[in-house]
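Left out: one protein chain. Kept in place: all the others.
Moving on, here comes subunit A:
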């Protein structure tokens, strides 16, 4: 399935958001996720099913002022 992760097209075998994180190597990372511009809390990632063309954002800590 082709989806867009952090603005980049990706081809994934995953069918839900939790699987995407594992497949793309975020297993132990402290990140938060959004699906089509809606926040998806960690406990709801497995229930967040993906379809072709969906947009996923995976954000982590960064320096800020």
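Convention: contacts are C-beta pairs under 8 Å (C-beta built on N, C-alpha and C of every residue); 3 or more make two chains touch, one makes a residue touch a chain; residues count from 1.
To be clear about the criterion, contacts and distances are computed from a predicted model.
Participant: What does the UniProt entry say the missing chain is called, choosing from "Thiazole synthase", "Stage V sporulation protein AD", "nitrile hydratase" or "Anaerobic benzoate catabolism transcriptional regulator"?
Facilitator: "Thiazole synthase"
Participant: Which residue numbers on subunit A touch the omitted chain?
Facilitator: 5-7, 24-26, 29-34, 37-39, 41-42, 57-65
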